[in-house]
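First, the structure itself, so that you have it in front of you.
One chain of protein is taken out of this complex; the other chains stay put.
Showing chain A:
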Amino acid sequence: MAAATVRKAVTSFTDVVFPGSSNYHGLNTPQLSRSGNEYVSNLPLQMALYFNAFYFPFWLVTAIIMLAAKYHALSNVYQIICISILIVMTLIEAIRLYVGFLGNLKEQVPELAGFWMLTVLLQAPLILFLLFNEATVILPLERAVHGIQTAFVLFEVFSGYFAIRHMVNYQVTKFHLKQFQQLEPLYGQDDLQFYPVSPSPEPHLKRI
């Protein structure tokens, strides 16, 4: 039940960020030729996710050791903030990478959109906070490791956007092609013209 609600929320978010994914576009020729791909997984995004998954444990261990080293030099507020940020980032990163792998490799838009939302709304602000907020006594080693993690997150934001857009366009085109394939055996193909009037699943037919 909760999974269905989450899926619905993610799908409506996808429609807001990538408008037109639930509209009828017409059979544009460029989209037709692009839909001849055998796959729509995005390679740069997959590479970024793969290397990020390997880099994450080292980032985590380094961040924890650096926090232990500088803990006594932080103010009370920032001690609590740094600990909670590390815990939250660990949990979110694990979920985010798993969902990103799933969405990109199995070509499922809701998972990929969930991954993109987690990256843009949660990981990006948190890692930028860790990298740029001087009140957390940033050590040089921390600058280096957080800088690399920031590069990963920003690259995933940009390539994730294009991955989702491509995947959504591909699935829209495939859906509309499938509609016409379903109707062919019923009506034959000789003197018939299809006039799709509304974006409903059953286009109205007119015999000439």
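Keep this in mind: a contact is a pair of C-beta atoms (placed from the backbone, for glycine too) under 8 Å apart; a residue touches a chain by one contact, two chains touch by 3 or more; residues count from 1.
We take it that contacts and distances are computed from a predicted model.
The complex appears with one chain absent; UniProt names that chain "Transmembrane protein 107" among the candidates "Transmembrane protein 107", "Alkyl transferase", "NADH:ubiquinone oxidoreductase complex assembly factor 8" or "Ropporin-1-like protein". The residue touching the chain not shown here, chosen from A:Tyr55, A:Tyr98 or A:Phe129, is A:Tyr55. Contacts to the hidden chain, counted on chain A, fall at residues 47, 50-51, 54-55, 58, 140-141, 143-145, 147-148.
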